[in-house]
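Dumping the structure here so I can ask a few things about it.
With one protein chain withheld, the remaining protein chains of the complex are depicted in position.
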Amino acid sequence: MQLEHHFEVPASRAETWARFNDLEQVVPCFPGASLTEVDGDEFTGSVKVKLGPISLQYNGSGRYVERDEAAGRIVIEASGKDRRGNGNAGATVTAVLTEAGEGTAVEVVTEMDIGGKPAQFGRGMIQSISNKMLDKFLACIREKMTDSA
Amino acid sequence: MIPSAFDYEAPATVAEALTLLADDSREVKVLAGGQSLLPVLKLRMADPELVVSLQQIDELRGVRMEDQTLVIGAMTRHADVAREPLIGAHAPLLARAAAEIADPQVRHRGTIGGAVVHADPASDMPATLCALEAQMQVVGPSGQRTVPAAEFFEDFFTTVVEEDELLTAIRVPSYDDWGIGYEKFTRVAQQWPIVSVAAMVRLEGGSIAEARVALGNMDTVPVRAAGVEAALSGAAPTQEAVAAACASAAEGTNPTEDLNGDATYRRHLATVLARRAVLAAVADAGA
Amino acid sequence: MASRTITLTVDGVSYTDDVEPRLLLVQYLREVLGKTGTLVGCDTTNCGACTVLVDGESIKSCTMLAVEADGHEVTTIEGLATDGQLHPLQKAFNECHALQCGFCTSGMIMQSVSLLAENSRPTDQEVREGLEGNLCRCTGYQNIVAAVQQAAGEGAAR
Partner (left out) sequence: MTVTEEHAPEIGKARARKEDARLITGRSRYTDNMVLPGMLHLAMVRSPLARARITSIDTSAARSAPGVVRVLTGKDLTGEQGSMPNAWPVTEDQKAPPHPAVAEETVNFAGEIVAVVIARSPAAARDAVELVDVDYEPLTPVVDLATAARDEELIYPELGTNHSATWVFDSAEAGTGGDIKEAISAAEIVVERTFRQQRLIPAFMEPRSTVVDPTGEQLTVWSATQIPHILRVMLALTLGIPESKLRVIAPDVGGGFGGKLQVTPEEVITVLAARHTGKPCKYTETRSETMVGAHHGRDQIQTLRISAKADGTVTGLDVHLVANMGAYLGLITSGIPILGAFMYNGIYKFPAYRFECTNVFTNQVWTDAYRGAGRPEATFAIERMMDELATELGMDPIEVREKNWIQHDEFPFATVSSLEYDSGNYEAATAKALELFGYDELRAEQTRRRESGDVVQLGIGVSTFTEMCGLAPSRVLGALSYAAGGWEHAQVRVLPTGKVEVVTGVSPHGQGHVTSWSQIVADRLGVAFEDVEVLHGDTQVSQRGLDTYGSRSLAVGGMAVVAAADKVIEKAKVVAAHLLEAATDDIEFSGGQFTVRGTDQGVGFGDVAFAVFAAHDLPDGFEPSLDSDATYDPENFSFPHGTHLAAMEVDTETGQVRVRKYVCVDDVGNVINPMIVDGQVHGGLAQGIAQALFEEAVYDDSGTLLTGSFTEYLVPSAPDLPSFTTDRTVTPSTTNALGVKGVGEAGTIASTPAIVNGVLDAIRQFGVSDVEMPCSPSRVWHAIQAARVGSGAGTGHTGTGGEEARR
């Protein structure tokens, strides 16, 4: 499942770049996510998904696969598995920052992959749910970058 | 098939139940009829530490009239909603939709409150209660509040009912002179609806005086088709007028896409089913 | 997790047992009471194989906890025949060839009992709709409908 987002923030490309590279800022924006450890380009953490009666907790790790400041390109990969073995989830987020007037344009392409029970029993809802979670994540990032700009 | 282990309490009063829910040291789930919760537990998509059953709470059961309002206890079973004469007389749309829920066994066990709090956008009750402009009675540690159906549903499986609160009753105004129509579109009988439409109209002097149209499974929450309702108000109860009014049924909706249909198809279905439901309601109202 | 004591009547006999709260009614019937006539065909409340009567009405016993049956009266396929006489539905299922592999049969018969209790002379369409929560993979349902109608004609909904 590939999801695309585009937004602009009123901060310079350099500032935006710095924030995108600050995991402590980026990760908590993802609904239910928390960081347990950061080590250079790598991190571990968990994502809790709670939807009415359904509760899942993905524990996993991720890393910056690519940080090309010149091209303004960041690729973050993360994957985890549900603590009860219900399934695995993975995401590759590719963000490309370009100058747009005073601010910065951000193109985000997310490749999401959710397997196991949530996909098997979710009546297709997992797609909408992931989409919503990603919307919230990017809205939060955008807000943070806008606030601090 | 085997849920994770949990503790179980079956309090006899709402007050006792609230006390149990107030315990935030452990994860608690409320069990009403269990027809949605138990499958989730069996698949281990959830593992509460405590399950609080409302089964023993008599005050949550039953249907009565208060002034011109039906008051339906949250633990009233679908089968009872479907056959209760008071509901049949004053809110026939609710009886009709309740009779369509899942299958007879589920209707013998599942409850209106359970279905509503579960808030599956595809289920029959949420959209129906929106069409009926029902009021949800919620009680919590800080007392009771009443929430209109339109504000009750927040997202997939998510309502305004907090973890320490209970839905106790649903209040439905009386619709004695209204005609009703209910369209539930499925591929096989026991499937969740791909789209559903609950409609009511009141005729006056040969034209439609008021209409209520709500859509199920066209978004993460039930949707009132306000544009359709406005267009129907004052319209002639004819095929053409109803069709014209219902053409905008899908406006502003955001349907899920799944194996049963993409958004384009669902939007189209919403307009067809809205028209059919409204025409049925018009016929039912005696036009 | 603490077990709980339940007392219930199953097929006319009173039982008192300590059960884990998570134990499903169908597991209680099968594993504790040995009433293996009630079967499990799915885990999502779709197939209806586990249908039994609680206080005279059909429910899916895979979607009810045993603790919830405390104080109630359960009837399974094994309690349907009385005094060695088959229930009219059991007889009709045999005579109309309404079963092949037999796996859905207990649930199908129990649901039919409940159906006829609510509607003693249903139309074919009402029979079909009344059985919508029970899956059969063998019969194409045609002879099941015929069997329910035969039993209805014989006044099965006594």
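Each chain gets a letter, A, B and C, in the order it is written, and its residues are counted from 1.
Everything below uses one rule, namely that contacts are C-beta pairs under 8 Å (C-beta built on N, C-alpha and C of every residue); 3 or more make two chains touch, one makes a residue touch a chain.
The structure displayed is predicted, hence computed values, not measured ones.
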Q: Over the full complex, note down every shown chain the hidden chain is touching.
A: A, B, C
Q: Specify the residue from the set A:T16, A:N86, A:T104 or A:S130 that touches the hidden chain.
A: A:N86
Q.
Given that one chain is not shown, which residue among B:E27, B:E133, B:E210 or B:E257 touches it?
A. B:E257
**Q.** Residues belonging to chain A that touch the chain removed from view
**A.** 1, 79, 81, 83-88, 90, 113-117, 119-121, 123-124, 127
Q: Pick out the residues on chain C that sit against the missing chain.
A: 20, 22, 30, 34-44, 46-47, 49, 76-78, 80-81, 86, 90, 93-95, 97, 99-106, 109, 124-125, 127-129, 131-145
Q | On chain B, residues whose C-beta touches the chain left out of the figure | A | 1-2, 4-5, 43-44, 185, 187-192, 194, 257-262, 265, 268-269, 272-273
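Rule of thumb we're sticking to: only the chains that are shown with their structure count from here on.
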Q. Using mean CA coordinates as chain centres, what's the chain A-chain B distance in Å?
A. 34
Q.
Centroid from C-alpha atoms only, then distance chain B to chain C, rounded to Å. What do you get?
A. 28
Q) Using mean CA coordinates as chain centres, what's the chain A-chain C distance in Å? A) 49
Q: Return the residues of chain C touching two or more other chains; collapse runs of consecutive numbers into ranges.
A: 44
Q. Which residue numbers or ranges of chain B touch two or more of the other chains?
A. 4, 41, 43
Q | Contacting residues of chain B [partner chain C, same complex] | A | 1-8, 10, 31, 34-35, 38-39, 41-43, 51, 53, 55, 79, 102-106, 108-109, 189-190
Q: Provide the residue numbers of chain A that touch chain B in the complex, in ascending order.
A: 51-56, 84, 86, 117-118, 121, 123-125, 127-129, 132
(Q) Show me the residue ranges of chain B that touch chain A in the complex, using the header's touch definition. (A) 4, 27, 29, 36-37, 40-41, 43-47, 118-119, 122, 155-158, 192, 220, 256-260
